[in-house]
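Here is the structure we will look at, set down as structure tokens.
Excluded from the complex is one protein chain; the other protein chains are retained at their positions.
As written, the chains take the letters A and B, and residue 1 is the first residue of each chain.
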Amino acid sequence: MDSLALLLAATLNSGTVLAFAALGLLINERAGIVNLGAEGMMLVAAVAGYATAVHTGSDWMAFAGGAAAGALLAAAFGVLVIWLNTNQYATGLALSLFGTGFSAFVGIRYTQEKLTERPSFQIPVLTDIPFIGPAFFRQHPMVYIAIALTAALAWFLYRSRAGLVLRAIGESPESAHALGYPVRRIRLIAVMVGGALCGVSGAYISVVYTPLWVEGMVAGKGWIALALTTFATWRPARVLLGAYLFGGVTMLQFHLQGEGVQIPSQFLTMMPYLATIVVLVLISRNATFIRVNMPASIGKLFFPGT
Amino acid sequence: MLKLEARSESSKVMSVMSPVLAMAITVVIGTALFMLLGKDPVRGLYVFFVEPLKSVYALTELAMKATPLILIALGLAVCFRSNVWNIGAEGQFVVGAIAAAGVAMTADKDTGRWIVGAVLVAGVLGGMLWSGIVAFLRDRFNANEILVSLMLVYVADQLLGYMVYGPWKDPAGFNFPQTITFLKSTNVPKLFPGFRVNIGLIIALCAVGAFWVLLFRTYAGFQLQVGGLAPAAARYAGFSSRKALWTALLLSGGMAGLAGALEVAGPLGQLTPYVPAGYGFAAIIVAYVGRLHPVGIIFSGVLMSMFYIGGELAQSRLGLPKSLTGVFQGLLLFTLLACDTLIHYRIRWQAARPAPKPLAAVAIGTSTATGKGA
Partner (left out) sequence: MLRLELVNISKQYPAVKANDAVNLRVKPGEIHAVLGENGAGKSTMMKMIYGAVRPDEGEIRWNGKAVDIRNPQEARALGVSMVFQHFSLFDTLTAAENVWLGLDKSLTLAVVTQRITQVAKEYGLGVEPLRPVHTLSVGERQRVEIVRALMTNPKCLILDEPTSVLTPQAVETLFVTLRKLASEGTSILYISHKLDEIRALCHNCTVLRGGKVTGEVDPTKETNASLSRLMIGAEPPQLQHIQAKLGGVVLEARGLTLPKADHFGMSLDDIRFEVRAGEILGIAGVSGNGQQELMAALSGEDTRAPAGSIQLFGKDIADHSPRRRRKEGLHFVPEERLGRGAVPTLSLAQNTLLTRTEHVSAAGWIDIGSVQLMAANLIRRFNVRAGGTGAAAKSLSGGNLQKFIVGREIAANPKLLIVSQPTWGVDVGAAAQIRGELLGLRDQGCALLVVSEELDELFEICDRLVVIAQGRVSPSIATSKATVPQIGEWMSGLWTASKETEHAQA
């Protein structure tokens, strides 16, 4: 029972990483822009966050640093894709490749640096409830912030006018432009917010999840987050659930190893990636379902009439 | 302020100049980077752009590094032109290497030279198998090929790890994760004694020719391109998008697998966890910078291998981290995409938005000033 509670706790922790990134990607995909640079942004943010934590000793500054790094890279991507109309997929890939190299380059001096002792968090009283306490209430505050963010995003998208405008832009930027909305500006904001959230996710990885810096430590979570937004058909609540699901699969491998299951470790490590493929297959089978739910302008070029 | 103005016709000049311009910008940024790191920028540029060309040996090393890049990029060019986004060439490279190693290790001291052919074929088939999975899942289940092919890269890496830490570990290897060193008979034949460059170079050059013919002189190539440029037109013409999907993926998977086989049966001579060197990703950049054109890919392949070799030299001579290579490569693609806009747009310098020119103060207010009658 104890180990199950630990597994749940670890799932929430791991899922939060994906949640922040996927929610960020959801925002820009809702505006019609797909940013394949998620992995690169998260890596740069991870090293930025780690460096900030090392130099300031503050986790919250680290998250801010990661968010800033993510937003900056996203802005560069956004300018290219939105104003210069470069191919979204190629530009996103370029960002990922650049981010991978750049983060490795900048991170060299931090591979030996250690962070101060990590504090542990618990909610008083609630944490003493048997099983539920250890499972749910001994989490880093960011875990709860992720949940709150999901709710806020859902409200924003479906209950506010600004969210309606965002969805409209993702549906048909031409029509939104004809109605007088500053489509390009709004898209850039969406892309930068998305980048900031990916940045928070990256910083979380290097500062909370596995507090260290190692080249390539994001290990594909950026790509999984991209798959997650499709899997969740661009709805915040589903994204959160999906994130926890993936977090669970990732944590399962450690759990199984701990239980002494006799499978070579490499196959266990493969699990989240195979799970992603399975999930993609399941959700994509019904092409109509995807088309009806997908922001129609994703990936397409937009030329506001001169 | 700067304003972008659409050109009425794409600029052919910029099509060719854009990669050059991007290169120039990357060099400028690189110079700034060197200075920031406290290193002499001239020395830095020298190490990257002159050293790799200085001797015959250096040139052959350049050719060797360029070979897998060119091979993979050719396949990716076909993919990207068909709008099939195979990002997992790295994984197909690894699986090709695994398959090739598997065949190479069946050799014993009496096996003839023919085994080299079998090794290379195994590599091709291995790569095709890996990319075939992507094609199948996209064909049957509409699963996004970008994400599937990428996930399979991570899976392939783990598979490689399993093989070299487990069943294929060299019992006499002091417990290092590596296979036995392959027998000499399985090694890809070298071209000139004293140099490491092997027939992979010849294969790459022949492939360039073959791909050029495929893309520009055959109806199959035409169909692939139309499928990528205008899918509705391809449907109208009756071109099968399924055929295009499978052709593009199998072709690129095979090329990546071939590159993997050449690496493993060539310079490496065994299977280790360091087989994935990022060629599959670098090849994406090679393909783009080469304008998705077989001949352009030769040039961009050589350029990228200069980055690789320069990076290694910069590490040993200047104490700069090897990851600098990755930075430059990513930067190059980024700037290339930005410069490509100039192919379709002109930059105009315009003073802040002028109000429309006012009429002369004369004769306003009364109608029929300039009516052109019926």
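Following the convention adopted for this analysis, a residue touches a chain if its C-beta (ideal position, glycine included) is under 8 Å from a C-beta of that chain, and two chains touch if they have at least 3 such contacts.
Since this is a predicted model, take the numbers as computed values, not measurements.
Only one of A:172, A:253 or A:284 touches the chain withheld from this view, namely A:172. From the options B:118, B:220 or B:277, the residue with contact to the chain not on display is B:220.
On the side of subunit A, the interface with the absent chain consists of residues 161, 164-165, 167-168, 171-172, 174-181, 288, 291-292, 296, 305-306, using the contact rule stated above. Against the chain not shown here, subunit B presents residues 5-10, 217-220, 222, 225-226, 229-230, 232-233, 235-238, 240, 353, 355-359, 364, 367, 369-374.
Convention: only the chains that are shown with their structure count from here on.
Interface residues of subunit B facing subunit A in the complex, by the touch rule stated above, are 4, 6, 85, 87, 137, 141-144, 146-148, 150-152, 154-155, 158-159, 161-162, 165-166, 281, 284-285, 288, 321, 323-331, 333-334, 337-338, 340-341, 344-345. Chain contact summary for the complex, subunit A toward subunit B: residues 36, 40, 76, 80, 83-87, 89-91, 93-95, 97-102, 104-105, 108, 215, 219-220, 223-224, 226-227, 230, 264, 266-267, 269-270, 273-274, 276-277, 280-281, 284-285, 287, 290, 303, 306.
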